[in-house]
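A single protein chain has been removed from this complex, and every other one stays in its place.
We call the chains A, B and C, going by the order they appear; numbering starts again at 1 in every chain.
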Amino acid sequence: MNINVLFFGSLADATGKSRLEINNVSDTETLRSKLLRDFPKLEKYKFVIAVCKHVVKANTTLHEGDTVAFLPPFAGG
Amino acid sequence: MNINVLFFGSLADATGKSRLEINNVSDTETLRSKLLRDFPKLEKYKFVIAVCKHVVKANTTLHEGDTVAFLPPFAGG
Amino acid sequence: MTEKKKHNVFVNGAITPNFIADSIGKHSGKTNIGGHDIFLGQVRNDIIDDKTVVAIEYSAYQEMAEEKFHEIREYAFSKYNLVCMHIYHSLGVVKAGEICLFVFVSSKHRKDAFDACRDIVEQIKSMVPIWGKEIFEDESHTWKQNT
Partner (left out) sequence: MTEKKKHNVFVNGAITPNFIADSIGKHSGKTNIGGHDIFLGQVRNDIIDDKTVVAIEYSAYQEMAEEKFHEIREYAFSKYNLVCMHIYHSLGVVKAGEICLFVFVSSKHRKDAFDACRDIVEQIKSMVPIWGKEIFEDESHTWKQNT
């Protein structure tokens, strides 16, 4: 199962990547844990997770082809 | 004693005048009464009186050369 | 009596989009500004007793109006944390769809600009001796009443 991961703003700075593909993660908590292991710097950052453009607060099941975005605090305007 | 009287907006329409000079009125109540006799149409209009650019609510003594303006409800903007 | 210079508020006829653009552009050097709030009053083609307003002809007791605009300005600067503010109001004929009032308030943080702009517009409507003759298609008229 392929999941597209997007990093924005300071998180792209911290990971050195703006996107990557991840296999075999079944839900957002598993994905978060895996990314925190791969990019330990992320520990220091505040962010929310959006699945298919919707911010999710609780653990959320992922499906093939889902896009999961890691979003630092918004700063528009 | 000369008093300058100004009419604005609908009051200038009602009196047919935008300014006139009045002699021998000692206060704003006397002036108001005199003008209501001279221009009976004014009875139908709402207005406030300004002496030297300041709106006065109570009867106010007038002095030589004072300008007294009759102001219908403001409608700027 | 303050020595602060009185700004010229009255504009002959409508306030144009280009005038507004020039006014906005002049603020690019003031880099402590974070937010501007602008209110524009536009003449509506209201229908009154089956007749359509095509224009408003504005008149004012100018000497008194200028003093009131000055008081409004002083009050706004004392109450809100503003970088600058400008008020322009039309005199003479302004057609339906054209702009007759331009209030422009700038501050470091948006809250002051929002609060002050609204306050200033309400004060202009209630305190400044300005009148509008609403002119209909057939050239008859009525006197505008503020709500």
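Observations, loosely collected:
What we mean here is this: contacts are C-beta pairs under 8 Å (C-beta built on N, C-alpha and C of every residue); 3 or more make two chains touch, one makes a residue touch a chain.
All values reported here derive from a predicted model rather than from experimental measurement.
Contacts of the undrawn chain with the visible chains, over the full complex, involve A, C. Residue C:Gln42 is the one among C:Asn8, C:Gln42, C:Gln62 or C:Asn81 that touches the chain missing from this view. Along subunit C, the points of touch with the absent chain fall at residues 17-18, 20-22, 24-25, 27-45, 96-99, 106, 108-110, 113-114, 117-118, 121, 147.
Listed for subunit A, the residues touching the missing chain in the whole complex are 6, 8-10, 13, 50, 53, 69, 71-77.
In the analysis below, only the chains that are shown with their structure count from here on.
Inter-chain spacing, taken between the CA centroids of subunit B and subunit C, is 26 Å. Averaged C-alpha coordinates give centres for subunit A and subunit B that are 73 Å from one another. Looking at subunit C, no residue sits in touch with two or more other chains.
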